[in-house]
Every structure is written in structure tokens, then in C-alpha cells.
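First up is the structure itself, then whatever we jot down about it.
For this view, one protein chain was removed and the others were kept in their places.
Order of writing sets the labels: A, B, C and D. Residues in every chain begin at 1.
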Amino acid sequence: MTGNLLDGKIVVPGDVFSAADENFKLVNKIKLGPGLTTNQAQKIIVCKSGTLRYKSPDTLWVDCHQQRYIPSKGENVIGVITSRQGDFYKVDIGASDQAVLNCMSFEGASKRNRPNVSNGDVVFGQLIVANKDVEPELSCIDPSSGKANGMGILSGDGILFTISLNLGRKLLSPDCVLLPELGSHVSFEIIIGLNGKVALFCKSAQQSVCIMNLIKATEYMSNTDIMKALNKQFF
Amino acid sequence: MDLNSSLPLGNLQCEQKVLKNTDGSAMYTAGETNVLVGVYGPADCKESKQDVKQAVVEVNFRPKIGIPGVAEKYMEKFVCKICESVILRSFHPRTAFSVIVQVMQDQGSLLSCAINAVSMALQDAGISMRCMPVAVTVALQKKEKEDNEMKDDSKKFVISPSTKDEEESVAIATFVFDSAQYDSISAYACGPMTSDEYRECLRLAKEASKHIVRFFRDSVSRKVSTDIR
Amino acid sequence: MPTDSRRLPVPEVSHSPELFCSSDPTSLINDDSLRKDGRNPEEIAGIFMQCGTVSQAKGSSFCELHKTKVICSVYGPKDVEQKEDFQMIGKLKCDFKFAPFSCHKRRGHIADLEESELCEVLTQALSSSVCLHRYPKSQIEVYVIVLENNGSALAAAITAASLALADACIEQYDIVAAASVRVFGKENFLRDPTFHEEYFPHQLSKKNDFNNGVVTVALMPTLNQVCGVLSEGCMESSVLQEAIQTCTEEAQNLYAPLRKCLTSNLGDINV
Amino acid sequence: MMPINLLLKLYKLFHGITIMPRTPAFSKLEHEFLLKAISTGVRLDQRDMLEYRKIGISFGIDYGCCTVEIGETKVMAQVAAEMDRPRESRPSEGRLNVHVEMSTIAFPSFDPTKPGELGVGIQRMLERSIILSRAVDLEALCVRVGEKSWTIHLHVHVLSHDGNLIDCASIAAITALKHFRYPDVSVIGQDIVIHTMEEKHPIPLTVHHMPLYVSLAFFKGCERLAIDPTYLEEKVMDGKIILSINKHKELCSLQMNGQMNITKEQILRCTEIAAVRAKTLTELILNAIKTDTDDKKLGKTKSQTVLEKSKDNKEILKSELTVNSQTSEEIQIANMSINEDAVTDDAIKNGHNNKTEKPYWLTQHDRQTCSIGDGKVNAWSGDGAESSLGIFKALRADTQPEEKSEDENEDSEEEVVILDDSALET
């Protein structure tokens, strides 16, 4: 596919390429992900710096090392409850607005049986409303099954820390070797929110701290580097 | 026209993600001038300042010695207008972008250094931009006496002048271009010059800005080169 | 004078050149019983009034009383800024400022005591004329700048402000006209004093006559009610009475030009 | 010139409210984990309890400009001199003013228009440690008694806040003062001539001694002690002892913040630790200044960074502490945390050894959730088994993993679909 030529290209804001360009003879449908926009002349304009990514058949986006989370519908995120307003909790998910979480949006919650949630609790949920004009809304019920599906309040001896959005996506990507490799040596539970927040549960605090620092260190590592680093740790 | 073409911009250095708590930051060094910029955004914004159509940009310019005064306000406004025009503000209504510019060392060409630093910090924060602003300062100096024999009123152009160059010059101009088309976004020129001299300054600045954009691009590739493919 | 970071730095101290020249003559009245500017003591100064000077404002006016120039604009009624100020009657906010170049000595940017005092008198005079009960939960802003002060600045300011309020269609019981007089001994009432007469040192009068001062009276002419008095200096009560009487008369005389100014403006709109 | 303090006051009065982003919320999870980890002698950055973070000192081109980094905490100090009148109460002395500038650049909740409690605290503490301990010879700054003297302004800019600001600020302040040179002055009759840097060599300030702050944080009912706390550690600590001490073991200031009940022995213990620390820091600073002066002599105008991680700090501390060994409880605690060297990378190895032979690979449950290893009681078997952690209840592992969230949206029909992160809504 000719689109592959663009894959991996490093772009900075302001770069322009046209759908009609020589190296971009795609079918007439193109989907643009984050970091790309168009102007009136149907040219594609880059608006974030990073690596251009292409995915067959027709999707393009820019991978960028961003810190600030921008809510997107359907994404699973980890947030911290900051306050309660009537039937709603305010949740800090690291975006510009705090997300709202209805207390009915927990599995098994009813008017009578409210979940036991207090400020500072960590919640794992899915964004069911994410729009630039209104505050995002979070839900701990999977809309497809109506079940919690793992979402809800997180508790236990875990640690919560923040990584860059890109690293979060990288860890979740099937191409990344870090978590599988790590998992073959140590046992731990990890929940990665797409907002760059990570909850990690380990047997001991020492292990947690080690794994956390290892994950943080892989931001700019390639798979080979990761393997090297892991080998150094374990052998 | 004199132009020390081998090293027109001095030493350029840029380090990104230098501050822990900001969304994006950059320490930018051009020659001996050094500026640190931190960016937050799109962040929450007080209701009184919100704009329902587009994001608000606020710039805070902090001098090294003393408290910010009118001169800093002028710089703030200048940088703020540039940010407003490059950031795709309509993507993030009701939010705010906060840019803090801390002067670490001023050895001339402060304004252009600050703008380039802001450009890198915005880029580091992954803020959606129409293009990257790139700034170049050019000073216009009277030729020294030896050169006088050629023409009386011919002038010497110095790109990225140092403090000393700035003191000796008759006029200083700072141009801001967009990184894609090299069209002008902002300009600041102070001191008497003819239209032709102005155009010449602009031409030189445009040439120099291409070097800087190349530098920007290099920095970005260095940063992201390790992304897994 | 303290500067702040929002203005350019200025020298810490500087002196008016007048400080270094020979002193002024010592009397207010020449030998031919005329005043320094050639007027009779009873002679008033000509007044020029104009409405709608500031097009951006709801209402505005410009007043020139001999050389004294006052500009005034009115904004509102608008919502109160702070919730604590929420009241069932309207709030009148006045701001009175001498331009830095308006007086013989340069004035600072930050309001001094004289300015705040005059502002207070202005607010008092206007609040009795404006129908504040008609503007609940809102505030009316009156801004006055004295561009040149050649005496009687307060009187000019009050008249101008009332005119501007009328121009802004703010309901008032009556228009307010103000006039001032310089009392100089028992028998001398100098109408519409100049800067020199107004600020002339008090102790330089005849030794056995302590009557000395400046009286400003704000009057609502049709109602014939006084809504503000400011008297400076010391004088016998009978002299003060007479001074107030003189001012009242003079203010009453302002009614006709004020009316004319306002109606001519209306005529313009109708045409 | 206006007195700068008055200017500052006016500035603060008149400057508008600036935009300050929200501070990230602090969760119970973090709070509890931190305390638990510290009680077992583990810190998030894998330091020992009595280990300092990496310290970097760099200088600018100007005299008296110094940037100090402790981990991710960063402070810049700049010293400037101004010809002024001496105070009437002290006609034969110059003045030293400390200004602490905190802007949003360092931390979202820092208001650039007012220093806030933390900023005022740092300013007071610097004044106490540097001015009140007479670290700088102010009499030398007097040019003519009662008429002319130098006023030294020490501007401290907080650039990044990750805990322990005061240590960082005090190192930056002292280094900048030590590095600073002010112009030479000649008094000829009535006239005072200020020489430029080119005419005459500028003069350094007379710094009698170098008081440095060392902060020690207490946790868990004052049972645990950690030096150089990070931002998160400061959030969960009971309180801290902040000591200003010089290398001659002279205590210049001592302050306790927070709610702590500590014994006299514990305070003495802290003082000893701080004294050791101050000594190494002083050497580090002097070394850095020397390197810089050498570089400048060689004509290198580039600001050089002197980075030094006091590696042997731990050893020094240990040896010093054993020399003065007392049998107080606190020493044991201190020594204990030093000896807990087990808290290193091989902790992971231990975990490795404990686990079952069969390697578990990454299980991706849906796009955003994955799990590895056995965890606790069979948490993700998907058979409704109750997890002791209560998180992965009935997690399905059937969704095919997708690389990108942005990749969905297949139903769009337009030729070009803008899917920006903000506009993304299906």
C-alpha cells in the first residue's frame, strides 16, 4: 500500500500533504485521527508533532508525546473522585474539565443501594459522553453488556501513577513487548487508562515501585531497548 | 550585503520536557540567550474568562531581575497574539492555554528566542497548531568607517544580534513566520529604515528561519525516533 | 509618588518649575476693584455645555467654565459587580479624577485626598437627584475627568455629571446645577473663582476680617432645593448664608442654558 | 529607583487574576501506598530513606546566576546589586533583600501575583538563614556611611516543584551569592565612581559561612524518617524538620512544620544527619563554583552544568553515624533504613522466584485493559470468581485487541473524516 510510505514519517505542525499526492493513492476515503486536520483545499494539515501513522486500509494519525488528556468517547480511563454534587460525582481524569459520574452508573446501584464512594477514591470507567462543548461523562457499566465488566472503584494495595498518553497507548499495543515480558517474570495486575493513569497491584511495595519505574523508563525505548533493559534487571 | 552565512544563528539548543508539572515545556538556547517556557493546556478556565467558541490564551512573561512591568506586558501581548493565531483554538472551547515564559539569560534577540521557545513548548505539549511559529531577529547597523568608501548610507545586517550588537544598531526587527509557507505571522521593527532595507531584513530573516525550522524538525525527530513501529 | 508596574518608571522626585520662580502678587483684587482676569467680582464666567461628547457612553457631556474643562460620561444602569452590593435601590458609582496635566502642579495617577473628597460631594449631590429606587439591583456609573482646572472644578463637574445623566436618560427628579463663590472678606464675593482665586492662601486677607473661603452649592433649580454644599475656610454664619444665597442664585441662572442644551439635543434626534 | 518592596506590593495589588490550571487530584490509593511503602523503607524513586536525589548546579553567563536541580525540583537564583542609601537604623551597612518568585510554571496552583503561604515561608526561611545568621558581610557593602551603600537583591525563581523546595532554594541562593561579583567603586571627594566590569575587576561578596537547609520528613507517627522528601511524600508526611546548618556544624535555623511529637533525641539525630549533609553540599557547591571559574578563565562562556550525585553520601552518613553511635531509638531507625539495602532492583528477582514456573503472557481483555501474570486469586478467569482486589469482576477476554481507539468509526461515509481528539465523537 502506498500509504505505508507515510507511515513513520516525522511531522511537525504546519506540514501539508494532499490526498492527491503521488505517494498517497488511496481509495477515496481517508480517516484522519488526532493531530491531523484538513483545510478547504482538501489538503491534510498536520497540527501536532510526532510520528505519522498509517493503518490499513484508510486511517492516518499522528503519534505524539502528549501529557494532557483530551476525552474521547468510548475510551476507558482512570480518574479520582474529587467531589459530589447531588446524584453526580466529579471525577478528575486529567482533562480540562472534570468528568461527571452518575451514582447510578455502577453495577447493581439503585436509588436505595448507592455505591459507597468517597472523595479520593480511584475509579475505572468508560467515557460515555465526550464532546468538546460539554463536560465528559463517565460510566462504570459496559453499555454492551450492562455489567461492570471490571470497571468500578479500585481499591487495595495498589499504586496509581501517571505516564504520558503515548506510553499508555504503547503499553496497550500488541506490538509492545514490555508487559508480556515483564509478566513472564513477575506477577502483577495492571490497569491502564487511556488518560495516562495507571493502577498497579503487586505483591509488595518494592515490586510495585520497581515495575512503576521500569514502565516510566520505557517512554522513549524501542522494543529492543526494552528487552535489553529487562534482561539487565532479571539476569 | 554582509552576512556571516556560516553561523548566522549561533548555537541552537533545545531541551523538551524539562519541567515536571507542566503539560509541555522547553528550554531553548539561541546563542547565549536562554529561555524556559512551560505550557498548560487545554486546561480548565474560570467561568468569568471562558469563551464558549474557542480557547483562551494567556501568556505570562517573567523577567530574571525585578518584577514584570510594562515592557513585559508588551512582550506578553505580542507572544499571546502569536499563540492565538497558531493554536487551533476552536478545537477546545471553554478551556485555557497558559504559557509561562521565564527568561533565564538575556544576551540579545530575546523576543525571537522566547517565541521559538514557546513554539517548542507548545509542540512538546502536543497542542494542535495550525503551524509552528518561528522567529528571527535582525539588527541593522551603520557600517564602520572602513567600509564607508563604498556607500555612505549602506547598512550592515546582523542576524540574531547579541546585546552588544543591539546597542550599536540603528534598528532592530523581529519577524515571525509560519513553519509551512514562511508567510509572516507577526513582526516587530523599531528604528528608522527604508522600505528596501525592511524588505532585505525580511528576506534574510526568512532565510534564517528555514534553518531554525530544520532545527525544530531535527529536535522532534530526535525525540520520537525511538517510537516502536 | 509611588509608581506601579503598569506604568513606565518615573523619577522618584521632580519639581514644578513654578517652585523656583518669584512669588505671586498678594491680593485677589486689583486697585481698580477688578479681579485679576479683568472681571467684576459679581461677573460670572461664561459656560459652555455640550451633550453626547463620548459616543461610546450611554450619556456624556462636556462643560467648559472659563478655562476649566470637564468631561463626563455615564454608563448603566447595569448589573452590580458583586453580589454583596445587591440592593433594592440602585447604586450610584462616581469616579472623579483630575488629569495629571490639569493643574499647575502635576497630579499623580492614584486618587489623592482632594479627589476622593470631591468625589464624595459629587456622589452625594447626584444621589439626591437620581431616582435610585427606579433602578433596583443595578448600578449607574458616572466618570468625571477634569482636563483643565482653572477653578470651580467641582461646580463644573456636578453640572456636567447631571447633564450626562440626563443625556443617558437616567430618571432624575431634577437636573442639578452647581456654582461656587470665593468669599474674600465680608463684602467680596467672587463668583466662579479662577484657580488662582480658589487656591489663594487664606491667611493673606485683611487682618481683622477672618471671613475667607470657598463655597460650592449644588441646587435642583425647578424644585429649588439645595442638594449639596461644600464650604472650605472659615466665615461667619451670616456671611456663609449670603455666600450660599449667591451660589443658589447663580445656579438658578444655569437652568436655562442647561435646558437649552438638552432640548437642542433632542431636537436633533427628532429631525 | 522605587523601593522594590513597595513596587512588589503594588504589583500584587493591581495585577489581575491569572489562569491557573487545576492541581491534579490526590487519590487515597496513592496516599495509602506511599505510607505503606515508606513503612517498609521503600520510596517511589527507589532511594534509601537517607539518600538525596541527584543534585545539579549550573551557572549562567552573568555573575550571580545559578540554577539548582534536586531531582525534578528546580530553582534559579539571580543576584543583582543596586546603589542605594543605607537604612537609617544601620547607616554603616548595606542591605540584602530576598525575593521569592513563584509562578505557574513550577506548579499549577502557584499564583504568580502573590507568593502564597509556601512562597512567603521560603522567603522568611531564606532571610532567617542567610541574613539573620550574618552569612553575608553587609558592612563591606557600605560605600559612604549614611549616604551610599549597595543593596543586594537575591531573586529566587522557583521553576519546578517536586518537593523539598527549601533545600533547593537555599543551595541556589547561597551558590548565587558566592558566585556573585559587584562592581568596584572609587570614592573621590564627593563623587562616587562606579567602575564597569571592564575597567576594574568586580568584587565578590564576603560570605562568612554557608548555611544550607536540610529537610527531614517524618512519617507514620514519626517512626519513619526520610531525607529530601518529594512532592508526594510531602503530601503524606506527618511533618518535617527543616534545619539550616553550615559545614562547621553551626545551626542557623531550625523549624518544625506539621503535627509531630518527636523526642529530643530525634531532633539531635536530625541535626547530625543535616550536619553531614551540609558538609557534602558545601564541598559540592565550592567545587561547582571552582569549575565554573576555571571554565570562564578558559574563555568558555557556555553555562556549564555540574552534576553530581553524592554517591557515597550513604556511606559517609553511615560511617559518621556509627562513629557517634548512641543508643537512642531514633538511631536504630535511621540505621535500619540505611541498612535496608535490600530495597534494590533485585526485589523484582525475589518476586520472580516466588512465582510459578509457567510464564503468563499478556492477556488483553478489551482495548484498554490488559493483565499479566497470576495476580491474586485467579482474578481474571472470567467465571465470576471473586477477586480479592475487587477489580476484575467478570472480565471478558473475547474482544479482539485493537491498536488504536481512533481506528474505529468505520461507519463514516465522508471522503475525509476529521477525527481529532477533541472532535472525536461517533
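Rule of thumb we're sticking to: a residue touches a chain if its C-beta (ideal position, glycine included) is under 8 Å from a C-beta of that chain, and two chains touch if they have at least 3 such contacts.
Heads up, the rule we're going with is that contacts and distances are computed from a predicted model.
Peer 1: Considering only the chain that is not displayed, what protein name does its UniProt record carry among "NADH-ubiquinone oxidoreductase chain 2", "Proteasome subunit beta type-6", "DNA replication complex GINS protein PSF3" or "Ribosomal RNA-processing protein 43"?
Peer 2: Hidden chain identified via UniProt as "Ribosomal RNA-processing protein 43".
Peer 1: May I ask you to list the residues on subunit B that touch the chain which is not drawn?
Peer 2: Residues 70-71, 73-74, 77-78, 80-85, 131, 171, 173, 177-178, 181, 183-195, 198-199, 202 of subunit B touch the chain that is not shown.
Peer 1: What does the interface between subunit C and the hidden chain look like in terms of residue numbers?
Peer 2: 4, 6-11, 13-18, 20-21, 53-57, 67, 69, 71-73, 75, 95, 97, 99-104, 106, 109, 141, 143-145, 147-150, 195
Keep this in mind: only the chains that are shown with their structure count from here on.
Peer 1: Roughly how many whole angstrom separate the Cα centroids of subunit B and subunit C?
Peer 2: 51
Peer 1: Please tell me the distance, in whole Å, between the geometric centres of subunit A and subunit B computed from their C-alpha atoms.
Peer 2: The mean C-alpha positions of subunit A and subunit B differ by 33 Å.
Peer 1: State, to the nearest whole Å, the distance from the C-alpha centre of subunit C to the C-alpha centre of subunit D.
Peer 2: 59
Peer 1: Do you know which subunit A residues sit against two or more other chains?
Peer 2: 35, 37, 47, 70, 98, 132, 173, 175
Peer 1: Multi-chain contacts in subunit D: which residues touch at least two other chains?
Peer 2: Within subunit D, the residues that touch at least two other chains are 7, 11, 22, 420, 422-423.
Peer 1: Under the touch definition given earlier, write down the residues of subunit A that touch subunit B in their complex.
Peer 2: 7-8, 10, 12-16, 35, 37, 45, 47-51, 63-68, 70, 96-98, 132-133, 165-166, 170, 173, 175-176, 220-223, 225
Peer 1: List the residues on subunit D that touch subunit B in their complex, please.
Peer 2: Interface residues on the subunit D side: 4, 7-8, 11, 17-22, 60-62, 65, 67, 72, 74, 76, 78, 80, 101, 103-108, 112, 153, 155, 157, 159-162, 301-303, 420, 422-423.
Peer 1: Where on subunit B does subunit A make contact in their complex?
Peer 2: For this pair, the touching residues of subunit B are 17, 22-24, 40-45, 52, 86, 88, 91-96, 123-132, 178-181, 213, 216-217, 220-221, 223-229.
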